[in-house]
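Worksheet for the structure shown next.
The full complex has more chains than appear here; those shown keep their coordinates.
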Amino acid sequence: MDQGAAIQMLLNRVAITDLIHAYCFHFDRNEPAAVAALFSADAVVDYGPEVPDLIGAQAISAAIASGLTKTFAATSHHVSNVTITFDTPDQAHSICYLYAWHRYHNGAPDGELWGQYHHRFAREPDGWRISSLVLKAAGSQDFHRATMHPIGRR
Amino acid sequence: MDQGAAIQMLLNRVAITDLIHAYCFHFDRNEPAAVAALFSADAVVDYGPEVPDLIGAQAISAAIASGLTKTFAATSHHVSNVTITFDTPDQAHSICYLYAWHRYHNGAPDGELWGQYHHRFAREPDGWRISSLVLKAAGSQDFHRATMHPIGRR
């Protein structure tokens, strides 16, 4: 890789990581339109087997808005272990870890989730977007969903 | 941005991120002078509405030393979601997430905080320093403060 390509790849890593962070930030502030704006127009979000796939920014925004209004009184999505792989200079996928804390409107005990986001990203004319997101769980406690995609532990 | 400026920006990101990490490391080891040395001489720290702003390295060191000696038996400050924006090549601000665990001297249950640090940074002749820090909370459990700056959830 020449120097220019290496620098561009490093800048792309920053942009993609910031995109993951922006998802958490806007989700936790209950800004569903700002969350949806991070996704490609035809993006697919899979939050688990209990929920139909969300397809497209409109569906993503509506589903997130509903959860943020009806289910959650407060949330905090802490992502780490962000590991990015470039498939082409304009397409990438990543795995990151998620430790998410949830406070519920219904007064149930706070829910905790220890899991992973598996993302795909595409670079569009005005910047990187999330093209797909799959949520997987290593485990949870007092979480509002009983069944999640597993992380694939043997 | 030319290649030299891009490389310098990437190196500055590393330096700023390491500064945030050094704050946590020295705080958790009860090294208040080392924490204070990470701040500009006229830095402002706002830990919340229950505490007067700390202004200047001397006040920061004294307040942290007091808390670390009297209140906390152990702490662990896990920062993630570090998102840095450069205002000029020598000034930046950032938001990062904080998951902080606290064990108390008084035997109260361990306190947990899910929140954010909002930082400002300035590059001084001998390197980057924190020029301001505001702590905001998404939520907490068994934490020793009842009222915190909110993260701004709608």
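Going by the order they are written in, the chains are A and B; count residues from 1 in each one.
Criterion: a residue touches a chain if its C-beta (ideal position, glycine included) is under 8 Å from a C-beta of that chain, and two chains touch if they have at least 3 such contacts.
All of these numbers come straight from a predicted model, not from anything done at the bench.
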item: Complete-assembly copy number [criterion: all chains share one sequence; 2 shown]; value: 3
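Going forward, only the chains that are shown with their structure count from here on.
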item: Cα-centroid distance, chain A relative to chain B, in whole angstrom; value: 25
item: Of all residues in chain A, those that touch chain B in their complex; value: 3-4, 7, 10-11, 14, 18, 20-22, 24-25, 28-31, 74-80, 99, 101, 103, 110
item: For the chain B and chain A complex, residues of the former touching the latter; value: 3, 6-7, 10, 13, 78, 80-83, 95, 97, 99, 114-115, 138-139, 141, 151-154
